[in-house]
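Our next item is chain A:
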Amino acid sequence: MDFLAELVIAFFLVVSGVFGFVGSFGLIKLRGTMQRLHAPTKATTLGVGGVLIASMLYFLLIEGSLSFHELLITLFLFLTAPIVAHFIAKTFIQANIRPSDVPPTGGEHGWSMYDDPPSDQREE
Partner candidate 1 sequence: MSSGSSLLPIIAILPFLGALIPGIMIRAGRTACASFTAIPTLLALVMLGVLAPAVMRGEVIRAEIEWLPQLGLSASFFLDGLGLLFAGMILGMGLLITLYARFYLSGEDPMGQFYTYLLLFQGAMLGIVISDNILLLLIFWELTSLTSFLLIGYWKHLPEGRQGARMALAVTGAGGLAMIGGMLILGNIAGSYNLTDILQQGDAIRASDWYLPALILILIGAFTKSAQFPFHFWLPHAMAAPTPVSAYLHSATMVKAGVFLLARMWPVLSGTEAWFYIVATTGLVTMVLGALIALFKDDLKALLAFSTVSHLGLLTMLLGFGTKYAAIAAVFHIINHLTFKAALFMSAGIVDHETHTRDIKRLGGLRHLMPITASIAVVTALSMAGMIFFNGFLSKEMMLDAAAETVWAGSAWAVPVAATLGALLSVAYSFRFIVHVFFGPVRDDYPAKPHDPPFGMWAAPALLAVFVVLIGILPAAIVGPLVAVAGGAVIGGGELPYYSLKIWHGVNAALIMSVIALAGGLVLLALHRPLDRLWQVAPRPEAKVIFDGLVAAAAGLSRRITEGLHNGAISRYLAIFVAASVALGYVAWTGGGLAPADRAMLPIPPVVAIGWVLLAVATALVVTMHRQRFQALVLIGVIGLMISVGFVYLSAPDLALTQISVETVTIMLLLLALHFLPKDTPRESPLALRARDGVLAVAAGGAVGALTFAFLLRDFSPISDYHLANSYEGGGGTNVVNVILVDFRGFDTYGEIIVLGIAGLAIFALMETLLRGQAARRLRNSDQSQDRSRDRHPLMMVVATRAMLPIALMVGVYIFLRGHNQPGGGFIAGLVVSIAFLMQYMASGFAWAQARQRIGYHDMIGWGVVIAGLTGAGAWLAGKPFLTSAYGYIKLPLIEEFGLGSAFLFDLGVFLTVLGAVMLTLYSLSRIARYAGETVNVEPMDYDPSQRAGAVGRGGE
Partner candidate 2 sequence: MSHWIIAPIILPALLAPLIAFVMRYDIVLARAASFAGALALVAIAVGLAVISADGAVHVYDLGNWPAPFGIVLVLDRLSAVLVLLTAVLALIVLTHAAATGWDTRGRHFHALFQFQIMGICGAFLTGDAFNLFVFFEILLIASYGLMIHGGGKVRLQAGLQYVVMNLAGSTLFLIALGTLYAATGTLNLADLAVKVREIPIEEAALIRVAAMLLMVVFAIKAALFPIQFWLPATYANAPAPVAALFAIMTKVGAYAIIRIHSMIFGPEIAATDGLTGTWLFPAAAVTLAIGAFGVLGARRLMPLLAFSVVASMGTMMLAVAAFTPWATTAALYYLIHSTFAAAALFLLADLVVSRRPEGDRLDPAPATVQNGLFAALFFAGAVAMAGMPPLSGFLGKLMILDALRDPQFMALGWTAVLAGSLLVIVGLARAGSVLFWRSTAVAAHVPAADDPEPRPASPIQIAPTMAAIGMTALLAAFAGPLTDFLDAGSRQVFHAEDYIAAVLGPQEVPEVPQPEPDAVEDPVQEEG
Partner candidate 3 sequence: MELIVASSVGVLTAGGVYLVLRLRAFPVILGLALLSYAANIFLFASGRLRINAPPVLQKYGEAVYTDPLPQALTLTAIVIAFGMTALLVMVALGAFIEAGDDRIDMTEADDAGKAVRKDGAA
């Protein structure tokens, strides 16, 4: 039982470490900011997720106490990570991408960074 528990915990730790490293490695290896932006999201999800699971399991199986507040961090990261990525992408676009560099929206309004929101246009 103990061995199994340790094995499981160790597994999650290793998985977490691998993905965490991959995230940071991608930040170095990939060319172009937009590409690099993909890498850390891995660390966020499986990396930190793995650690959190390992932690929960550790407290449950080794320390014998139920711990689930790690879930909160997970919840938080799942909520925030897309927004962060979104903003960093926009930060990059702001300085480096012109409207002609990206495909059109397909609708009557352009992309939000380049075009004013419809409500403003309507007021005018």
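Quick notes
Just so we're on the same page, contacts are C-beta pairs under 8 Å (C-beta built on N, C-alpha and C of every residue); 3 or more make two chains touch, one makes a residue touch a chain; residues count from 1.
Here is how the candidates were picked: all candidates are chains of the complex that A comes from, given by their letters.
These numbers come from a predicted model, not from an experiment.
Going through 1, 2 or 3, you find that the chain touching chain A in this complex is 1.
On chain A, the positions that touch candidate 1 within their shared complex are 75-76, 79-80, 82-83, 86-87, 90, 94, 112-119.
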